[in-house]
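Missing here: one protein chain of the complex. Every other protein chain is in place.
In this document, chain identifiers A, B and C correspond to the written order of the chains, with residue numbering beginning at 1 in each.
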Amino acid sequence: MSFFTVDGISLQFGGLKAVDNVSFSVAKGEIFTIIGPNGAGKTSIFNLISRLYNPTAGKLFFGDQDITEVPPHQIAKLGIARTFQNIELFENATMLANLLVGRHCHATTQLWQEMLFLPSVRHAERAHRRKVEEVIEFLDLQAYRDKLIAGLPYGVRKVIEMARALCSEPKLILLDEPSSGLNVEETDDMSFWIRDIRSELGITVLMVEHDMTLVNRVSDRVLALNYGKVLASGTPSEVQAHPDVIAAYLGA
Amino acid sequence: MLDFIQQLVSGIALGCVYGLIALGFVLIYKATEVVNFAQGDLMMLGGFFVFTFIGLMGLDYWLGFLFAVCGMAVFGMATERILVRPILGYPQFSIVMATIGLGYFLRSIAGMIWGTDDLRIETPFSAGVLKIGDLVLAHDKLSVIVATVILCSVLYAFFNYTRMGTAMRATSENMLAAYYMGIPVKRVVSLIWAISAAVAACAGVLLAPITFIHSNVGLVLGLKAFPAAVLGGFGSIPGALVGGLIIGIIESLAGFYLPQGWKDIAPYIVLLVVLVVRPHGLFGPSMRKKV
Amino acid sequence: MRLSIFKAALLGAAVGLATLPALAQTKVTNQGVTTTEIVLGTHQDLSGPIKVWGVPVLNGMQLGVDEVNGKGGINGRKLRLIAEDSQYDPKKAVLASQKMVEKDKVFAMVGPMGSPTVLASQDVLFDAGVPQLFPLTAAEFTFKFDPAKPQERLKFNNLLPYVESTRAGLKYMVEWKKPKAVCIMYQDDEYGKNVFDGFTQQLDAMKMKAASVTTYKRGASDFSAQAAKMKSDGCDMVLMGTVIRETIGLMAEAKKIGFAPVWLGATPVNVLEIPALGKELVEGLYAIAGFVIPYRDTSTGAVKAWCEAYFKKFGIEPNSQAVIGYNVIMTFAYFAELAGKDLTGQKLLDALESGKEYKDIFDSPPTKFSKTNHLATTITQVQEVKNGRWVLVKGGLGF
Partner (left out) sequence: MRFVFKTDYNQDIRILKHSGYWWSYGALLAVLVAAPFLLGSYLQSQLVFVFIYAIVGVALMILTGFTGQASLGHAAFLAIGAYTAGFLQQLGVPFIVYFPVAAVLTGLVGALVGFPALRLQGIYLVIATIAFAFIVEEVLARWESVTHGNEGMRVRTLDLVGMPVPRDSAAFYFLCLLVLVGVVVLALNLLRSPTGRAFVAIRDSETAGKSMGIDLAAYKVKSFAISAAITGMAGVLFAHKMTFISPEMFTLLLSIEFIMVIIIGGAFGVHGAILGAIFMVMVDPFLTALKDDVPVLAANVASSFGMAQDAATHLQEKLSKIGSAAGLKGAIYGLIIMMFILFEPYGLYGRWLKVKLFFQLFPLYKRATFKRQKTYVKSERNR
């Protein structure tokens, strides 16, 4: 059984087939990218994986486990974390608080203990904080620790969102267009971080991306989608050379 | 059976009252996402305006009606300019609080200006009764039904088929985008408040023979119209009418067939049930955030 | 029911006096009385849900204060009335009472308004030894007292209680009109509940059954369901525990559906506003009443002068709320005068309990208290609306 498998998954909104019988599998330690024009169903696949949507057909496997029926809030606990295309940070909280929310799936303390803030809670908090500090160090975010998200620039928020996902110590991280809205330099940084996530933290990366230079630089394998259907898959160069993909992008 | 039909008809009449007030809520919410808690009090003020024109100045009913509606439209515009515009875009609940404050203010001021006694005006609808077989419908209620239906249709058509209406809908979807598209957002919002206050004035005038004119009339009726607007789906004009009708009919039937006390809570129980099944009301758009 | 309460109270008083002589001493304040003035306090609803009562009551009280002071005051002391707006909010009433007791140092609380407001705030007065005179609620707790708690002796009430007056009025009407099906519609609050209690007690006593019971929430404006229900239940006499608009609203609705029972209103229905607002709709409406409402144009003598004075001062016609407010002050003035030149709290209490009768200018039943009875009167009238005026049908009723 491979590390992560999508098996014939479909998603239908009324008459529209957003995802149509898509299958692929991701190997452990891989950087796997889904590309495709706007509206191809890339983000829908992510939303299916993080269980925000229910698939109309097909199955999802994480390792040996069938996660098609797992409620969304338990996905993080299984070791799948994600970022969002348009950034879904907790705007009116500090970065530190945001990252600590990333630790939520590892929370062990009970409500009554927290109300009294027993030593066990303090101990757990310190442990969470230590982990968060590691991520801050890793992504070089020290300067923003006590800053409110609402006041931070877009590029930084993108990184913070990635940091929040990393705080949950995932095995698989889903990055939804990590470079969108970033300038060239920031995109460069992003490509380094994505590779570091895989090489230093050993986390498998599944991402949706438009920027083909970034895709070419980091991806091991690429899957191209159009109108919810798989067009091609393989190495970046193979996929880009595929006639259907070229047709889809050129609109022919 | 006759009892049932009679209650149904009474319920429809009552429902139109709620629908008429709910319409005012819906209009403002539609355009600015502000829930105007002073809507009932605008209605109350409309009643006092018409009393001033007809009862004190001795004008003809229809002329007084017209003056009251125009006067309230100006008042609505002024309210928007002074109270709402400076805080538009701040947390919604803050604006709601401001309208609650406005409600307190208007109720007390009305009491100080027009006194605490209940007032009445003579209207063409005050006394007459329409009889169809054994079925009875008073003219005052009939006038409310007719007015509600007319206002709902006119406003519905206005929103859907005129340029200004389209501009208003655009504004309500996305104010910033509307602004960039060259829609005079400020004027649109002003106009919405004017229309809403005018609708409230209509309600106040038409209800005057039924509820009399006093400074607390808006508080209670506003509280009944509010669930009507929500039941229909806040932001939907036909929804306001349908929501009002449902609440009115339930109240009437519960008052007749159930033990005392149920009349007042039956509408709320139905409201809760509907909301559990349809969290955005009957006609509310069920939108989903895109991520 | 009423008798048994009083028997119990009497008995309790007797026991209390016999066994606990030391306890029976009531602490009464002497504050607020100087050589030149007496400070009185009151809290009214001036901007809340029952301001239609609070405002004219306060007007009447001010007229009373003016009159007393115009005549040189009480044994040379002028009255000063401190009025606070409670907005019918018990919390505000508590704070207002504390403020008046502590800061304004009132000698007595006169005519405070509303049941929840008076109930929540009365302990403030009793703890400080400030008498609570003639509150504007006809509920039992304003005159029934426990002799074992001497501070409760500071309660006095001169309003006709709802339960007793309803019983007396209903008894008279039922014996007179001989209805087959008696029904009630009442306001869903403490006042309505009292009327309903009087209704059920009297029907029980007369071995009758209520044909239909309906209620409404304060501020309601639609009574079609209630009217239709009572009509289909075959009611031929309807008791209304209503106030102003509801009375007219119900009668208007009934008229439209051709429902014409004998209408009888509880005491709050007996106000000027009903015929003024209801016009021809309320012709023939009966109401239970405590005193005859003065009309400025037809009244004579002292009442006429009073009406004119009221109209001159406030620019509006006097009403029964104003009469009640005025009487609060005048009743206080009578007993304070009686208490003598060196007015103290104890002397006022003694004067109030002396059994002397105060008779007002409106020909109300006399106000009289004793050591065990702090309710002035239960004598009831029934009045009817004729040609837009309230006229006396029968006075001196009891049950």
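We take it that a contact is a pair of C-beta atoms (placed from the backbone, for glycine too) under 8 Å apart; a residue touches a chain by one contact, two chains touch by 3 or more.
Everything quoted here is computed from the prediction, not taken from an experiment.
Chemist: For the chain omitted from this view, which of the shown chains does it touch?
Modeler: A, B, C
Chemist: In the whole complex, not just what's shown, which of C:39, C:58 or C:257 touches the removed chain?
Modeler: Counting the whole complex, the residue in contact with the absent chain is C:58.
Chemist: Please identify which residue in B:121, B:155 or B:175 touches the non-displayed chain.
Modeler: B:175
Chemist: Could you tell which one of B:70, B:83 or B:142 touches the chain left off the display?
Modeler: Answering carefully, the residue with contact to the hidden chain is B:83.
Chemist: Kindly note down the residues of chain B that lie in touch with the hidden chain.
Modeler: 29, 32-33, 35, 83, 86-95, 97-98, 100-109, 111-112, 116, 173-176, 179, 223, 226-227, 230, 234-235, 261, 264-265, 268-269, 271-272, 275-276, 279-281, 284-285, 287-289, 291
Chemist: Residues on chain C that touch the omitted chain in the whole complex?
Modeler: 46-48, 51, 54-55, 58, 83-85, 87, 90-92, 94-96, 98-99, 101-103, 115-116, 119-120, 123-124, 127, 188-190, 192-193, 218
Chemist: Against the chain that's been left off, what residues of chain A make contact? List them.
Modeler: On the side of chain A, residues 50, 52, 71-77, 81-82, 84, 88-93, 96-97, 100-105, 107, 109, 111, 114-117, 121-122, 125-126, 128-130, 164, 168 touch the unshown chain.
Here, only the chains that are shown with their structure count from here on.
Chemist: Among all the other chains, which ones are in touch with both chain B and chain C?
Modeler: A chain counts here if it touches both chain B and chain C, and no chain qualifies.
Chemist: Taking each chain's centre as the average of its Cα atoms, which is closest to the average over all protein Cα atoms shown?
Modeler: B
Chemist: From the centre of chain B, which chain's CA centre is farthest?
Modeler: A
Chemist: For this structure, which two chains share the highest number of contact pairs?
Modeler: The largest set of C-beta contacts joins the chains B-C.
Chemist: What whole-Å value do you get for the distance between chain B and chain C if each is reduced to the mean of its CA atoms?
Modeler: Taking the average C-alpha coordinate of chain B and of chain C, the gap between them is 37 Å.
Chemist: Could you tell me the distance, in whole angstrom, between the mean C-alpha positions of chain A and chain B?
Modeler: Taking the mean C-alpha position of each chain, the two centres sit 47 Å apart.
Chemist: Once you find the CA centre of chain A and the CA centre of chain C, what distance in Å lies between them?
Modeler: 73
Chemist: Residues of chain C that touch two or more other chains: which are they?
Modeler: Not one residue in chain C touches at least two other chains.
Chemist: Residue numbers in chain A touching 2 or more other chains?
Modeler: Chain A, residues with two or more chain partners: not present.
Chemist: Per the contact definition, I'd like the list of chain C residues that touch chain B in the complex.
Modeler: Per the stated touch rule, the residues are 47, 49, 51-52, 54-56, 188, 213-222, 224-226, 228-229, 232, 244-245, 248-249, 256-258, 273, 277, 316.
Chemist: Under the definition above, what is the set of chain B residues touching chain C in their complex?
Modeler: Those residues of chain B that touch chain C are 3, 6-7, 10, 13-14, 17, 107-108, 111, 115-120, 129, 136, 138, 207, 210-212, 214-217, 219-221, 251-256, 260-261, 263-264.
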